[in-house]
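Below is one structure, written out as structure tokens; the observations come after it.
For this view, one protein chain was removed and the others were kept in their places.
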Amino acid sequence: MGLCKYSRLLGGVAIAAAAIGLLGGTAMAATELTVYTAVEAEDLKKYAERFNADHPDIKINWVRDSTGIVTAKLLAEKNNPQADVIWGLAATSLLLFKGEGMLEPYAPKGLDALDAKFRDKASPPSWVGMDAWVASICYNTVEAGKAKLPLPTSWKDLLNPVYKGHIIMPNPNSSGTGFLDVSSWLQIFGEDEGWKYMDGLHENISRYTHSGSKPCKLAASGETAIGISFAFRGAKSKAAGAPLEIVIPSEGIGWDMEATAIVKGSKKMDAAKTLVDWSITKKANEMYNEGYAVVAMPGVAKPVEHFPPSVAEKMIDNDFEWAASNRGRILAEWQKRYDSKSDAK
Amino acid sequence: MRPGAGQAGDTRKPFLRITDLTKMFGSFAALRDISLEIYEREFVCFLGPSGCGKTTLLRAIAGLDIQTSGRVEQAGNDISALPPSERDFGIVFQSYALFPNLTVKKNVAYGLVSRKTARATIEARVAELLALVGLPEQGDKYPAQLSGGQQQRVALARALATSPGLLLLDEPLSALDAKVRVHLRHEVKELQRKLGITTVMVTHDQEEALTMADRIVVMNQGVIEQVGTPLEIYRDPQTAFVADFIGTMNFVPGVVQGPGRVRVGQLDLNCEVDGLSQGAAVTVAVRPEDVLVPEGKSVSENAFDARVGDMEFLGSFFRADLEAEAMGGHGLRADLSINIVRRLNLNRGDMLPVALPGERIRVFPGQ
Partner (left out) sequence: MASQAQAVAAPALAVQPKLSRDDRIMRGFIVLVGVWMVIAVVLPLYFMLSKSLEDRAGDFVGLVNYAQYFSTPALFYSIGNSLTIAAISTVITISLAFIYAYALTRSCMAGKGAFRVVAMVPLLAPSLLPAISFVYLFGNQGIIKGLLGDNTIYGPIGIVMGEVFYTFPHALMILIVALATADGRLYEAAVSLRAGPVRTFFTVTLPGIKYGLISAVFVVFTLVITDFGIPKVIGGQYNVLATDIYKQVIGQQNFQMGAVVSVVLLIPAVLAFVADRIIQGKQTSALTSSSVAYAPKPRRSYDLAMTGYCALIGFLILGIIGMAAYASFVQFWPYNLNLVLKNYDFDVMDGGGWASFTNSLRLAAYTAVFGTAIIFTGAYMVEKARGFGAVRGAIQFLCILPMAVPGMVLGLAYIFFFNHPDNPLNFIYGTMAILVICTITHFYTVSHLTAITALKQMDREFESVSSSLKVPFYKTFTRVTVPVCLPAILDVSIYLFVNAMTTVSAVIFLYSTDTALASVAALNMDDAGDIAPAAAMCMMIFYAAATVRLLHVLVTRGLARRTQAWRAR
């Protein structure tokens, strides 16, 4: 019995190990797509359901995380890609992947219906846009009232010393939103003025967060009076009952878009193309519009509740190529100037 | 070195033959060129101080720590390189190594179960063994519920259960208190005699070796000093080490004067010098009980006067410290019978005539 039991134990270990492997491994069925996304967790189910209404034969296996992490993951897997499609990730990340040769260029059906801003300029494009994701200021009326802070209406307003220690913004090194802010200021004010602006703003910042939605959530919960974040987040928090005012600064706002692409090396190219085709349909754009005020297909967008109405006209003419190609330089400069803040204190 | 004579003579074939056995631990030689023969049904003790290599030798015989070089043969087979499981022995350790979570019965049956013996046969054998070691009623207890002596007997029963050809005992009694130890010495010896099993026991206790062994192997620093019966070892130690280690011994330095004569202090002693040349520095050894007090006026060999120092009463005799000017001031311990002390009314400081019988004096080379 002794040996039997022993070998059974070993066998058990092997089987269980194999089972763990299988459970965690990628799915096998031909109609299953592994889709990487940074779309809000609460929306994923809706996205899959709407898509499946038209294409019940393709099952989406979501891999969701925040923009920085999904980007890191895709880069880490560059030599051994796990994803078939990227659906809902910052265009700046997709530009990065394009530069690394990680994307499969594809012109989806109905490409011409999209706003020219919302697609890769190359033909066929490596990625196509979905919706715009715009910067904004979340202003907590209750805390601002206590601290007697006026409502800012422009980016420059934030330089007012009265805000010292009351502003939180995302760290552009880890947050897509943070980078979007920094690159937009450099575009709005010009390089020199832009850095000068940030030098001044830095004096008022209490801390930089890793995530882009956190400043708005911290403003919503009163941890700070002002959070530099993005409008979508602010609208959601406001809907949840936070005493927030969402400010669209008068100088214009940086934005990025969520976009879709096929990962080079996918073994399910047909299904992947079907999904990308669907992702730019009118139906899909209407779905994006339920959360975002600006979407890729002109004429579709309707106003979104709690969303400031002036968003579309305040969006700057964002040069994504410039932002992507100067990303490393900008971040290094930013890090040099501000990341050792706590040590300088 | 003279091979000691077994009780039944040397004509039998050896059951266990060890040839040129050496065990190295790194560059340290724990055993050096050990050769030894052990006969069937014999009870042999490996005796020596701690670190002398006796346990190492036992473990080499068992295959637990295989020797660096040399041969071990058991019952005519070369077992030098075999793992313990392919040898034929039972073993009892100082710690007994009883399985604490198994009952006495299960401990004893441990080696039987694996041999696919029928349950009833096993139970009968366990009962028989427990009766043999005098624990017929204790089978359902756990080891922790038994006394040390009882645990020792369970370990013995477990070792004997598979009827091995050789029984190895590694200091089996040294964890017990003195009284139990004396009692068990007798029992173990009886059991061994009854079963006729060839037995090797390791001990550092000379009394244990003298009372139990048919032959004693005295070891020191990885070599065998002497092999012999208890009496031979005691009466005729071949080396100063053995003389010192077994029993009590007086040692005094001397110089060989010529055939049969050794000078100690101003005294010339008659004794055997066994081929040592004149002028050689030697150590003269004599046991306290061999220091005689001559009766009446008879002239004795090697007689001289000594002053009585401390006298220690040891029950049946006194052990007296003597100091003899004639011996150059060297002290000498002597066992004096109660009668002599009483008759001579000996007290500290008294002068006492003593004599050392020549045939009881041992002379070892070197000082």
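The letters A and B name the chains in turn, as written, and every chain counts its residues from 1.
The rule is simple: contacts are C-beta pairs under 8 Å (C-beta built on N, C-alpha and C of every residue); 3 or more make two chains touch, one makes a residue touch a chain.
For clarity, every value in this text was computed on a predicted model and none was experimentally measured.
Within the full complex, the residue among A:122, A:142, A:162 or A:269 touching the omitted chain is A:142. Annotation: of B:14, B:70 or B:228, B:70 touches the absent chain (contact as defined above). Touch with the chain that is not drawn comes from one residue among A:31, A:221, A:310 or A:325, which is A:221.
Only one residue from A:64, A:156, A:264 or A:314 touches the chain missing from this view: A:64. Although one chain is hidden here, its contacts on subunit A can still be listed: residues 2-3, 5-6, 9, 13, 16-17, 20-21, 23-26, 40-42, 62-66, 68-69, 71-72, 75-77, 79-80, 82, 142-143, 171, 173-175, 206-211, 213-218, 220-224, 240-243, 331, 335-336, 339-343. Annotation for subunit B: contacts to the undisplayed chain at residues 20, 22, 24, 27-29, 32-33, 62-64, 66-70, 80-87, 89-91, 93, 95, 97, 99-102, 110-111, 113-115, 142-145, 158-159, 161-162, 164.
The criterion applied here is as follows: only the chains that are shown with their structure count from here on.
With centres set at the average Cα position, the gap from subunit A to subunit B is 87 Å.
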